[in-house]
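The block underneath contains the structure these notes are about, expressed in structure tokens.
Only one protein chain is missing from this complex, and each of the others stays in its spot.
Moving on to subunit A:
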């Protein structure tokens, strides 16, 4: 709807710049942090933690134990506060340098664009810690010179042609949720940088119920896609933790993975057809088939290309009927080792529910700290009883036990059957069913964790998450060693308080698992916290690689992890990717410098 208005507007006048068609949505979001403006953690007048807004289940609730947890875990104190700049200082923003001939050509296409400072800064970053830190306290050295909003595939073709003609650099922008420095503009880029925002390409073009596929424009955001498909009774089932903000094109470009991949698959399993605009032209297959043997799959050049080859414009994706029934669940294990053994067994029997995650003790306590105030004495009594049963009667050590969270999906009968199978396996590994509520809270944590980081930033606590995939037999060693490495590095780098260093096994596969780490520390007393943070993160990655883990399971490489690409895929492997880039984009129009 929005874009039609603007098309009309552009029809009889050519203003200096055409207004941001995405303005209303952009306004809903924080400019210097994660997510929606109205949703954030605060400490209320009583000094209790509270989550604002109504968007999340946690919204408006008081979290009585959260403050204590923060103080205990990080040695942070509410009296020591840092504050972000209230708003962007436009004078700091690097000027937009765009050649007039290009602007004329661009106007002729009637594609919306903007040279406004706020619009450009908004698209100059993802959500890495150092990026957010810069937003709060500094300014990027290089940001896009101009933002363009194509509304369809043809617009993208025109923009890419113009970029080739004028020798510009294009950086595609989807949801802006990158955590690999993929959106950062290379400082040394002398050409005009065009941020190609795909947000206006957000329509579902068609739904094919016979083949259960849908063709969707690549700019659509995850939650909108699911919402709109649901109107027809379908879903894709692809739910990365960032799905509220990340886009379909972004998923393709980073080889994304969703929480419920056990049922629906990861993005590479979901995609049937991709259309991508490159400086060489359009790349796509000639049919929409489940599989073909026509040499190496060209989709695999596109998936994970991280915006270095072109812009994904349309994707045909598999859809499924919306499941009839959903059920959360959780299991407590006496220790992490037993929990991992159980997950391994579940994977072996190939009976993993839609999602199964195992959080370690620290993360269990983290989740526990986010427990809202209980409404009635009865619930609190019940909680106490549960706790008593697990710790005293069953002898679980509350400082060692860990929890698996489960999500079942499907028709009701099968879900219940499935649930029993999984709980039976869990019992063999000493697991105790711990209720739906614990499970649901576990999943909520993944959606609000990024908001918690913003709160931490206000109190000298910085943190980030990172992930890897690892063969089953090395899961325990990797988890232990990486966590220990983080603790040690912090100590060596002069971090005063022991850091939060926690992990969860977040996906299971036949041959291994995906492990997700959270890492945060209190940086009071450190002069250059971001540098220290980056050193530690780098050490942690080295540790992962030394333990037989991968460079990334689903976050991608971007510029953050580029240095390890060669050893990850070998010299020849890197050469193969380079030669593709060379052919597809010889003038490096897609010059975000990711990956290679």
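Heads up, the rule we're going with is that a residue touches a chain if its C-beta (ideal position, glycine included) is under 8 Å from a C-beta of that chain, and two chains touch if they have at least 3 such contacts; residues count from 1.
Simple rule for what comes next: contacts and distances are computed from a predicted model.
A.B. asks: Missing chain's UniProt protein name, "Tubulin epsilon and delta complex protein 1", "AP complex subunit sigma", "Dihydroxyacetone phosphate acyltransferase" or "Kynurenine--oxoglutarate transaminase 3"?
C.D. replies: UniProt lists the chain left out of the view as "Dihydroxyacetone phosphate acyltransferase".
A.B. asks: Using the touch definition up top, pick the residue from A:345, A:383 or A:542 that touches the left-out chain.
C.D. replies: Of these options, the touching residue for the absent chain is A:542.
A.B. asks: Please identify which residue in A:324, A:397, A:484 or A:582 touches the non-displayed chain.
C.D. replies: Only one listed residue reaches the unshown chain, and that is A:484.
A.B. asks: Just name the one of A:142, A:320, A:371 or A:474 that touches the chain not displayed here.
C.D. replies: A:474
A.B. asks: Which candidate, A:208, A:411 or A:567, sits in contact with the chain we can't see?
C.D. replies: A:567
A.B. asks: Can you name the residues of subunit A that touch the chain not displayed here?
C.D. replies: Residues in contact with the chain left out: 473-474, 477-478, 480-481, 484-485, 542, 545-548, 567.
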